[in-house]
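Data block below; observations after.
Every protein chain except one is present and positioned as in the full complex.
First chain written, first letter: the chains are A, B, C and D, and each begins at residue 1.
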Amino acid sequence: MTLGQIIALFMGSVFVQNFIFSRFLGLCPYVGVSKDTPSAMGMGFAVVFVMTMASAVTWGLYRYVLIPFDLTYLKIVAFILVIASFVQFVEMFLKKAFPALHRSLGIYLPLITTNCAVLGVAFLNITQFETESYGFAKSTLQGFFAGIGFMLAMLIMSGIREKLEYAEIPEAMKGLAIVFITAGLISIAFLGFSGFKL
Amino acid sequence: MKARVTFKGGIHPPENKGLCGELSIKDFPPPETAVLPLQQSLGSASEPVVKKGDKVKKGTLIARSKGYISSNLHSSVSGEVIDIRKSPHPLLGEANAIIIKSDNRDEPERDYSAEEASADSLSSGEILELIQNAGIVGLGGATFPAHVKLNPPADKPIKTFIINGAECEPYLTSDHSLMLECADRILKGAALIKKMLKAEKCLIAIEENKKDAIALFRQKIIQLKNAEGLQVFPLKVKYPQGAEKQLIYTLTGKEVPSGGLPMDVSVLVHNIGTVFAVYEAVFLRKPLFERIVTVSGKGIKNPANWRVRIGTTFKMLVNHSGLADKKIKKLIMGGPMMGLAQYTDEVPVVKATSGILVLTSDEAADFEHLACIRCGKCVSVCPMGLMPAEISKMVEKGRIDTAKSIGLMDCMECGSCNYICPSGTNLLQYIKLGKYEYLRSKNVKR
Amino acid sequence: MGIEVIIYSTGVLLVLGAGFGIALAVSSKFLSVEEDPRIKKISDILPNINCGACGFAGCSSYAEAIVTKKEKVNLCMPGGEKTSKKIAGLMGIAPDSIEKKVALIHCCGGGIGKKKYDYSGVKDCRVINMVAGGSVECDYGCLMGYACLRSCPVHAIEKNENLMPYVIRDKCVGCGRCVTTCPRNLIELAEYGKKVHILCSSHDRGAEVIKVCKVGCIGCGKCVQACPFNAIRIENNLAVIDYSKCRVCGKCVDVCPVKVIYDWRKDFTVPGKQQKSGKKNEL
Amino acid sequence: MLKDKHLTVTVSPHIKTSLTTERMMWIVSAALIPAAGAGIYFFGPHAALVIAVCVGASIITELFCAVLMKKPATIKDGSAFLTGLLLALCLPPEFPLWMCALGSFFSIAVSKFAFGGLGHNIFNPALAGRAFLMGAFAKEMTTWKTLQDFPDGITAATPLNLLKEQGYDSLMKVFDSHSHLFKELFIGRVGGSIGETSAALLIIGGLILIFARVTTWHIPVSYILTVIIVSYFTGGLFDIPFHLFTGGLMLGAFFMATDPVTSPITPKGQIIFGIGCGLFTMLIRIRGGYPEGVCYAILLMNSVTPLIERFSKTRIFGVKR
Partner (left out) sequence: MGQEETNNTGYFKELSKGFIRENPIFILCLGLCPTLAVSNLVENAFGMGIAFFFVLLCSNITISLVQKLIPDEVRIPCFIVIIAAFVTVASLLMQWLIPDVYARMSLYINLIVVNCIILGRAEAFASKNNVFRSALDAVGMGVGFTASLFIISAIREVTGFGTFLGFRLIPENIKPITIMILAPGAFFTIGFLMALFNLIRIKKGKVSK
């Protein structure tokens, strides 16, 4: 892969087709864990890691198991299994190595299992690269960049939400309503990236 | 480390120093009844040594210091102690005070006009004792007992002694007039303190808007025989130029560490009035019972600088100066930036009173409080490099610990942020509230 | 679709499942962390309003302290007896009983007492108290800056028609935040059952009190005489009820000449209500 | 006698500056008047209508929201007026009026009052309104008006549009020479939004803001410098004045990015903010799907303002780094 392609992939996954603001993937943890910046950062790193690894693992699974045996219709079951086990592993690792982080992420770590962003990137890899070559590097990078985009969105939102704690938001708007309005406004700003010539 | 042009931040409020006109000091007649609050300095209140019915003279010790940080108190009139009771206090609202009825003879305890010849040969200890006996406190407004400040621990030697003649508060001209009138004596006091501290340098810092005082001091220093290390330092006109930490930074380039004292960077700062009081205490053996007070503001008909006895009520001064025919809003002790608003004119002049201002409603306008628009002006004017808007917001929401972590306790309450805020937010009030809550929570935890 | 598809798919899934299962089992051996499941259960029981009345940073840290440090189970004021019983049951120990406590504001005159000066600035009594010793003539009176009202996590303090703050007794959870907030220390936690209270904190002499406030204790001592249980004493010009002796008979209420003794059973939900003050004087 | 007077007691300080929020808002509005006037002069009466409708709709929405939220109506602080004016200035001169009103409504109600009103909004209301209209009515937002007294054969496109869609040659065909192009750009006799065209007047307005101490130099200077540097490295010397004077850059740098509410509070943060705006503007202009990137760049930086603030705290006096 050339550097240009990598940059194009980066821009595409992080800005143009941001998982949160244009694909609506992984919204549950997004609204759940973005209350303060440190845990948003932790969750972001976890997602980046899981997404990258999930992309790599599912690539292998799809390319060398499901396609040869003509079992592509089993992809949902197979992928979710792989990812679930993988997240379980990450969770155990965090609990052991960074207990403080694990505590602050709390109930949201298991949510990575059911984070549609992780499964979504695996499916996207298949569909996006179906026509071209379904390469290992490309899909892994896509997973990695998509994770970065997710983390960026989390960080932006956490910063804003920390600030909103001091704002006089109308009673009815409090809670998730204002989070969604904010997300809408950020996604308007991200519209600026649409139509990028890469 | 070198001297700087100025410190970061600061504001330029309208000076209004010209209100006072010529800068001569007039003597204010001794009051009929002197109200002398026992609490005149930081720390604990002094203990009365007279009782009801005792006869006292001008300069008689009437209350002795109690504890390490405390100061003596002397009668400012001759007459009879008629009561020791709670009465209005300009700083505390209400506090115990010794009330002395004057017999109109104004008899001094001893003759305070002749200079003691032996003053030059006194030892440091003797000088300190004289200062302590005279009940001298920091006259800039902080009222820290001078003998404590002039006696730094042995491991913190003082290299630079700074005399603060900045008088950056608008309206006030009491230090200015004192400098013009008593330059010789101030220099004598300065030389004495410098010798006592074994300081290498003694810098007299004066704001550039007092050109006559700068010229006068320069001229006097040239005339002086042993003027080694004595130097006049003109300062940029800016508030709060007279704040201790900012002054030290401007003059020496050193930053007093957060939570530290000037002696941590081998510097000692004293107000010009304090230096003069030290001169009087050591050379004239005169205790501190009078001081220069600016009576000004647009609500005053004839603003002037008065030499006033401690214990004179504000009412007498204000009535004597006459009230202008305007809508009067506030009575303030001190300058308009850091002074304290008074609820009654029955309060007496205390050692901390550098000025009495009567402000009209167009000078002291409060305006409608709007939401903070995060313009960042408070950040750029804060001389301590804080973010006042953020701190006050956090205090408002009860996050005292977060506020502490971004510098709540470093604030020196100069009020620059409050002055500059276009939204009319009372930033300083929230910061004060935060400090109060923080100290309180610390006490609770203990 | 033939039989081989089913065999393939089952086989693939089995292999995958078994592979990951083994990997997980192995790693869980290496990465296992012991954690007491009771901590989570206890923090589920606790009310999770994080008021801090228990003395811990929040409900979850209190839960942790109960399990790891064998902390007492009756420290949660908002949860009350029900919670402490539940936790005790979970921990397998006998619950200590706790008496429900509610906040009580020992002043009913702030709205009626005289003003010392016009205050302008942040409307918070903690700030007002710093300015020339407070804005009301009475040194022991409520400044009506409503810091207590804002500090209450359950919104149990409201303003009455004299603009005095008062506690809604049934809403109050007894966390004690207002107690530490009040700059003049006018609030204390009193047992819910003791329903007669003296609502004044002034230690000034009677004559001075009358000068500044219509509803201030003048220390006349009538209540002391009226009390059949010797539960009231005059302490530094202020009548004080000894709650351990008080039987809530209510005899002191009627004799008080300045009406600072209140009986909550007589529908005095709003202290100062019967004082018809002409104008509302908010700060 | 002082006793008879009503003394007010407050915590110090007792004096305040005369530069209030209200006055700041009106100074900004006044500084925009020349540019708005130029827009009306160049584009005709419909531009004046657009401005009037935007301002009017903004004020009405503000009133409506204030009543709905039971807050005191804050019309006289000028923020609603300013938002309306700014929004109008970045709309095309022939823009349908009902869409103007809708955009104003969005600006005030959604991007300002939903967050609690003045001082609490995260995004610049005027820009959020513009971006909303851009997303909603892309066609109308890019229909530009032909200037009456313009050299013949002019299309109705802005110079940036021309460059993006038809390339450098056609741009040069319209304006014979660089110097002619720059002159027209500077004076403002080119197609574009109402208030964006006249770079000269906008610079004058911006300087007024800085000298009146309504805003500081940090954001405009760092923004413009970044644009200069990036355009030099991507296009050479010719590109510098072109990128500076086309589109909404001057309006954005002096009036939009400096919006105090949505930009960082610390000087260091403001410089980072300006640099970010410059980078995103150039990125979108050169590579993006839209010819103009100022609006989106500022909105993007608005969204990361809290993060910038988090990492650009001031140094406390006496505390060593």
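Some notes on this structure:
One rule holds for everything that comes next: a residue touches a chain if its C-beta (ideal position, glycine included) is under 8 Å from a C-beta of that chain, and two chains touch if they have at least 3 such contacts.
Everything numeric here is computed off the predicted structure, so don't read it as measured data.
For the chain left out of this panel, the touching residue among A:V50, A:M151 or A:L191 is A:L191. Screening A:L25, A:L94, A:L141 or A:L155 for touch with the missing chain picks out A:L25. Note on the undisplayed chain: of the listed residues D:W26, D:F64 or D:F137, the one touching it is D:F137. Only one of the listed residues, A:L119, A:A146 or A:L164, touches the absent chain: A:L119.
Those residues of chain A that touch the chain absent from the view are 21-28, 31, 73-74, 76-77, 80-81, 84-85, 110-111, 113-116, 119-120, 123-124, 127, 171-181, 183-185, 187-188, 190-191. Touching residues on chain D toward the chain that is not drawn are 96, 99, 102, 110, 114, 132, 135-140.
Methods note: only the chains that are shown with their structure count from here on.
Two chain pairs, A-D and C-D, are compared here, and A-D has more C-beta pairs in contact (counted per touch definition above). Taking each chain's centre as the average of its CA atoms, chain C and chain D sit 50 Å apart. Multi-chain contact residues of chain D, defined as those touching 2 or more other chains: 6-11, 116-117, 120.
Multi-chain contact residues of chain B (touching two or more other chains): 340-344, 366, 371, 426, 429, 432. In terms of which chains touch, the assembly is arranged so that all chains touch all other chains. The part of chain C that touches chain B in the complex is made up of residues 116-117, 120-122, 124, 126-127, 130-134, 139, 151, 180, 183.
Looking at the complex, you find that chain C touches chain A at residues 5, 8-9, 12-13, 16-17, 20-21, 23-24, 27-28, 30-33. Taken in their complex, chain A has these residues touching chain B: 165-166, 168.
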